[in-house]
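This report refers to the structure that appears directly beneath it.
Let's look at chain A:
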Amino acid sequence: MLTVGLNHFLVISAVLFSLGIYGIVTRKNAVMVLMGIELVLNSANINFVAFSHYGNFGLNGQAIALFVIVLAAAEAAIALAIVLNVYKTFAEVNVDEIDHLKE
Partner candidate 1 sequence: MIGFPILSLITFLPILGMFLIMFMKKEQSKSIKYLTLGITALQIVLALVLLASYNYSAGGIYEEKSFQFIEKFKWINISGISWLGNIKIDYFMGIDGLSMPMVLLTALVSFVAALSSWNIEKSVKGYFALFLLLDAGMMGVFVSLDFFLFYIFWELMLLPMYFLIGIWGGPRKEYAAIKFFIYTLFGSVFILLVMIGLYFSATELMADGSRVHTFSMIALMNPANYSADGILSALNPDNLRLIAYIALFAGFAIKIPMFPFHTWLPDAHVEAPTPISVILAGVLLKMGTYGILRISYPIFPDITRDLMWYIALFGMVNIIYGALVALAQKDFKKLIAYSSVSHMGYVLLGMASLTTVGINGAIFQMFNHGTITAMLFLIVGVVYDRTHTRGLNDFGGLASQMPVYTGFVTVAFFAAIGLPSMSGFVSEALVFIGAFGVDSLRVLTIISTLGILLGAAYMLWTLQRIFFGPLNEKWASLKDLDAREYAMFIPLTIIIIFLGVYPSAMLNIMNSSVNSLVHFVTTTVSTTSLGGL
Partner candidate 2 sequence: MSESLLINISIVILFLPLLGFTTVIFFGKKIPKLYMFEVAVLGLTLLLSIIVAYVKLSIYDTKDIIAAFTWISMGNAPALGGINIELGFKIDNITVIMLFVVNLISFLVHVFSIEYMRGDKRYTRYFAYLGIFTFSMLGIVLTHNLLMMYIFWELVGLSSYLLIGFWYEKKSASDAAKKAFIVNRIGDIGMFLGILILFTQYHTFTFDAIYEQIAAGNIPFGSNAWLTAAGILIFMGAVGKSAQFPLHVWLPDAMEGPTPVSALIHAATMVAAGVYLAVRIFVMLTADAMLVIAVVGAVTALVAATIALTQNDIKKVLAYSTVSQLGYMVMSIGVGAYAFAFFHLVTHAFFKACLFLGSGSVIHSMHHEQDIRNMGGLKKKMPITYYTFLISSLAISGVPLFSGFLSKDGILAGTLVFGKLTGHWLIPIIGFAVAGLTAFYMFRLVIMTFHGEPRDHHKYDHAHESPFVMAAPLVVLAVLSVFIWYTPNPINPSAGWVIGDWIKTPAQVTPLETRYEFMKPSSEAAKAEVHGEVIHSVEYTETMHWAHYPAMFLSLFLAGLGILVAFLFYQWKKLNADKLAEKLQGLYKFSLNKWFLDELYDLTAIAGTLRFSSILAWFDNTIVDGIVNGSATVTRFTSRMSNWFDTYIVDGAVNFSAFLSGFVGLSFRRLQTGKVQTYIVFVVFAIIILLMFFKPF
């Protein structure tokens, strides 16, 4: 009988993390980059919940996952606001073009 164990969760989480990183690195649109970040965060959430379930940590993992979700929401809001402002300033959401950090 194949039971769903910790490793399954970790694998899903790793896949999700990789997808997220891939999105962040390759997408040019800032909104897409944001979505990648969300994926990375959620992969971490899965890990938290999984460890919490299988490990001996009580409900700590779930609690932290909730915090992360809230933070992600806040972060998304701020990031979108930044993106909007960037768009206003540069009329552009392509992150490749916004390389002022170099100077």
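Convention: a residue touches a chain if its C-beta (ideal position, glycine included) is under 8 Å from a C-beta of that chain, and two chains touch if they have at least 3 such contacts; residues count from 1.
Selection rule, in plain terms: all candidates are chains of the complex that A comes from, given by their letters.
No experiment lies behind these values; they were computed from the predicted model shown.
**Student:** If you apply the contact cut-off given up top, which option from 1 or 2 ends up touching chain A in the complex?
**Tutor:** Result: candidate 2 touches chain A.
**Student:** Contact residues on chain A for candidate 2 in the complex?
**Tutor:** On the chain A side, the touching residues are 21, 24-26, 33, 95-96, 99-103.
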